[in-house]
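Note that one protein chain of the assembly has been removed; the remaining protein chains are unaltered in position.
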Amino acid sequence: MPDDPVAAVAGALGDSVLERVEFRGEVTLSVSAEHLLGALREAQAAGFIFLTDLTAIDRHPAEPRFEVVYLLTAPDARARLRVKVQVSGTDPRVPSATAVWPGANWLEREVFDLFGIRFDGHPDLRRILMPDEWEGHPLRKDFPLVEEPVQFLGHTPNVPSDIIPKTPPRQS
Amino acid sequence: MSDLTRETLVINMGPQHPSTHGVLRLILDLEGEVIAGSEAVIGYLHTGFEKEMETRTYHQNIVFPPRIEYLATFIEEQAYVTAVEKLLGITPPKRAEVIRVVLAELSRIASHLVWLGTSAIDLNVSSVFMYCFRDREEVLDIFEMVSGQRMMHGYFRIGGLQWDLPDGFVERVRGFLDGFPGRIDEYEALLTDNLIWRQRTEGVAVLTPDDAIRYGCTGPILRGSGVDYDVRRAFPYGGYAEYEFDVPLGTRGDAFDRYRIRMEEMRQSRRIALQALQRLPGGPVMVDDRKVALPPRRELVRSMEAVIHQFKLVSEGIHPPAGEVYAAVESPRGEKGYYLVSDGSNRPVRVRVRAPSFSNLQVLPVLIFRRYVADVVVAIASIDIVLGDVDR
Partner (left out) sequence: MKIPPPTQVSRARSPHEITDTDVRALEGNFLTTTVDRFVSWARKNSIWPAQFGLACCAIEMMSAAAARFDISRFGSELFRASPRQADMLIVSGRVSQKMAPVVQHIYEQMLEPKWVLAMGDCASCGGVFNNYALVQGVDKLIPVDVYVAGCPPRPEALLDGFIKLQALIAAGSAVRRSRPSAAGKAG
């Protein structure tokens, strides 16, 4: 097991790494969907034996719309690595990581349920948290929170998310 | 005999069931009493926490974490607040960190007491349930003393704590912790050498270390199989690197090992809490950064800048820099992490809760394959899931 598995993985992936971000001591490597499984296997061989988390982010309306995020942990070297794949909003598909970690099974089902991203090669891709006949993918940004307004007299906000409105994003 | 056809009987367990520890549905394929296959259906407690947290400011979101994992409430708050502080790049004052450790370890004790009580009552040892809740009430009294609330505290804040400790807190906690080893001895006397308990839990729900790692299990279920991974050791947070404690490991990966591990973890939690109480420093409990914490009241009378900071913080909230962080703590169930994605505005773009119970529950069909129906109850109890954590 290498001492610096992050550097080992970055070195092994070479040009497949599209972007490398370091923030607050954490390293994020972006790869493309074709190189994803290879990158995950490289990482697993370098000591990142835990698939700690598998999730997605919806960047709507920016394109590519989705980012599928894999968080890996190497307990012996005490290192964490984040691997990301950018996925477009139209027909989002990513290869399934269940071949590398069986524990990705439910995590990918959850991403499919809440975001609508399909995982090719998943043994049993169906909804897990929402009812089976639910329509829509709740964690997408264009799916509303569906807040029930409460009648108030005066100018108080009717729904909780209106109490403090969102400020515009700012780059630091 | 081989000419006889066999049909499996499909049985539904839950979502309303006394032994599923919440609204979990299991579909079991039975050949007689032996389980030929099983499937866990979850989602009966899906609350939409992650989407809800995207529509609130970072401070408003403090309300939600204790409702996700409602047994170890302070640990859940600590996870969220640690993640936001990591995103902001601030550290809370030392006193706040130490108090957080004390309350987090008491929370771990309270959670393990509920686990022990409910596991015992599943196997019909109902007196242990009563004794565990008696001890838990003492811990909840301490929580109420500190925050005003037994369960959903809102006491850990971004940058520190809501307010300082009340008088008599240290003596109260010491009083409880001094008497606690006797209580754990009582439980062990009732259960550990109890023939029925041993026969029900030894060799049941065995998980190999390879399976545990591949399925993403963390916490006592992983350590029960012998894999040494504790977030407090591997990625120390909140000052845990300074405390001396042992992390118990199992050898056989069965339900009995997990029981032994959790009993020992209660003792170790007590050890950590006593060390923390001993080194409790003075000082403030909230960070001094005016972009994060409200100014003290008396400054509002004197300083215009303080008024502006107060106004901005209350009407808009904090603005962390754009970026993403992941911060994890060791909850009684495993690695509880918060993955925050910020775009520089006052609301997070994404709050992802890395739920240990979700990943741990995946392994249930492996644990109960080719076992009896009665072992399903023991298996679920030994994983120690919280459905709020599984479904979020």
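Read from first to last, the chains carry the letters A and B; within each, the first residue is number 1.
The rule we apply is simple: a contact is a pair of C-beta atoms (placed from the backbone, for glycine too) under 8 Å apart; a residue touches a chain by one contact, two chains touch by 3 or more.
What you are looking at is a predicted structure, and each value in this text was computed from that prediction instead of being measured.
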Chain not shown: contacting residue from A:15, A:91 or A:148: A:148
Listed residues B:17, B:183 or B:198, member touching the removed chain: B:17
Hidden-chain contact residue, picked from the options B:9, B:130 or B:374: B:130
Residue of B:11, B:45 or B:322 in touch with the missing chain, whole complex considered: B:45
Chain not shown, touching residues in chain A: 129-131, 134, 138, 143-148, 159-160
Touch list for chain B against the chain that is not drawn: 15-18, 22-23, 43-48, 51-52, 63-64, 67, 70-71, 114, 117-118, 129-130, 133-134, 136-137, 140, 150-152, 387-388, 391
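In this section, only the chains that are shown with their structure count from here on.
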Intercentroid distance (Cα basis), chain B paired with chain A, Å: 23
Of chain B, residues touching chain A in the complex: 42-43, 46, 48, 50-52, 55-57, 60, 86-87, 89, 213-218, 227-229, 234-235, 315-317, 319, 321-326, 328, 335, 337, 339, 341, 343-347, 349-350, 352, 354, 358-359, 361-362, 391-392
Chain A residues touching chain B - in the complex, by the definition given at the top: 23-24, 26, 28, 49-53, 55, 57-59, 69, 71, 73, 75, 78, 80, 82, 101-107, 110, 114, 127-131, 138-139, 143, 145, 160-161, 163-164, 166-172
